[in-house]
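Every protein chain of the complex appears in place save one, which is left out.
We call the chains A and B, going by the order they appear; numbering starts again at 1 in every chain.
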Amino acid sequence: MSDSQWPLWEVFTQPNKGEPFEHAGSVHAPDGELALQNARDVYARRGEAVNLWVVPSAAIVASAPSDAGPFFDPGNDKPYRHPQFYIAPRGVRIF
Amino acid sequence: MTEPSFQVAAPRSTPVANPLFEYLLRLGDDRLVLGHRLSEWCGHGPILEEDIALSNMALDLIGHASSLLALAGEIEAQGRDADALAYFREAVAYRNALLVEIPNGDFAVTMVRQFLFDAYSVLLWDALSRCEHEGLAAIATKSLKEDKYHLRHSSEWVVRLGDGTEESHERAQQALDSVWRYTGELFDHDAVDDAVAAEAFIAIDHDALHSLWLTMVKDVVHRATLTLPTDPAMRRGGRRGFHTESLGHLLATMQIVARSHPGASW
Partner (left out) sequence: MDQNPTVAAEDPALLAAFEARIAAGESIEPKDWMPERYRKQLTRMMSQHAHSEIVGMLPEGNWITRAPSLRRKMSLIAKVQDEAGHGLYIYCGTETLGVDRHDLVEALLDGRAKYSSIFNYPTLSWADMGVIGWLVDGAAIVNQTVLAKASYGPYARAMVRICKEENFHKRQGYEICSVLANGTPAQKAMVQEAFNRFWWPSLMMFGPSDTDSPNSAELLKWRVKRKTNDELRQRFVNLTVPQAIAIGITVPDPDMHLDAETGNWEFGEIEWSEFFEVLKGNGPCNRERLEARRKAHDDGAWVRAAASAYAEKQKGRSSTAAA
């Protein structure tokens, strides 16, 4: 077995309960347990997170820049996808 | 089980001058010396992530030591603060267990030592968090959280070293065999312990602690495919200031700048 710096893992932190997880960066680790610990030491030792996810970088499936148009361009001709398009009768509570 | 040992623990009949002060020194010195040893790894760890982990444990331990020595100074009531106690006591006045002053050795020695100490410390803090002395109970509660994390780290490493490669297994076994003799001292009970139990209501059942500790240790040693040492011979003396020669050198380094400028502020 040749020397390595261990596989790369992506780290996601949840800053506070109920909030979305955010990508914080990466760490190297040989397995999930040490990845979790390393992630905590590198990205959460100042109390910046209440929760952590670590994912092997190789497991991430990402969109490609060339996807930008077909995947993400909203084409502003679909107002029915936005709440403002719908009129509710006065006095009726809409959640 | 009677272990062959050089009797340096205080006979239980001897009155102790300021037992709570002595007791806090033991707790504080353990963590100061161990934290200092861990800090020697800074910049020399086996991988970057581990440099960060080792520094993290060093920091936590020195922080605990700082609180404990500060409290000790207050109890002593002779005007010594944590720095005065840390930097201006000779080795013979230090009260740490021998386990924490032994040199770092290789990563296996460091991690095995750390695991054996962490397991003891977590159990001890858990008990002390319920003691009647408010100041100590508060330190115990905070330190327990951090030590639990250390235990997670050190135990996982002992398993990986024991059940890693042939070389790591050999080194881990050698490490365990060589530091085992220092573990008995952690569970000794002497006149100081009796006195703090009576006067400050800090009553630790050392035998129960030892038993729980042994269970935890056996579990990790088994998962690590290592063999528990059987030699009953234990080295002791730290609690009464009878240290190994290592401590003198450690303190010479630690104290040199402070002692070169007595009375100065930093």
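Just so we're on the same page, contacts are C-beta pairs under 8 Å (C-beta built on N, C-alpha and C of every residue); 3 or more make two chains touch, one makes a residue touch a chain.
Source: prediction; values computed, not measured.
Visitor: Give the labels of the shown chains that the missing chain contacts, considering the complete complex.
Guide: Even though it is not drawn, that chain still touches A, B.
Visitor: Just one of B:V100, B:V159 or B:L209 touches the chain that is missing; which is it?
Guide: Of all options in B:V100, B:V159 or B:L209, contact with the hidden chain holds for B:V159.
Visitor: Which residue, B:E22, B:E49 or B:D188, contacts the hidden chain when the whole complex is considered?
Guide: B:E49
Visitor: Could you tell me which of A:W6, A:F21 or A:W53 touches the chain that is not displayed?
Guide: Residue touching the absent chain, from the options given: A:W6.
Visitor: Return the single residue from B:R113, B:H133 or B:R171 that touches the missing chain.
Guide: B:R171
Visitor: Spell out, residue by residue, where the missing chain touches chain B.
Guide: 32, 36, 39-40, 42-52, 55-56, 58-59, 62-63, 65-66, 69, 82-83, 86-87, 106-107, 159-161, 163-165, 167-168, 171, 253-254, 256-258, 261, 263-266
Visitor: Of the residues in chain A, which ones touch the absent chain?
Guide: 1, 3-6, 8, 10, 25-28, 30-31, 34, 42, 57-58, 60, 62, 64-65
Everything below uses one rule, namely that only the chains that are shown with their structure count from here on.
Visitor: Per the centroid of Cα atoms for each chain, what is the distance between chain A and chain B, given in Å?
Guide: Taking the mean C-alpha position of each chain, the two centres sit 41 Å apart.
Visitor: What does chain A use to touch chain B in their complex?
Guide: Residue list for chain A touching chain B: 5-6, 27-30, 33-34, 37-38, 41-42, 45.
Visitor: For chain B, which residues are in contact with chain A within the complex?
Guide: 47-49, 52-53, 56, 152-153, 156, 160
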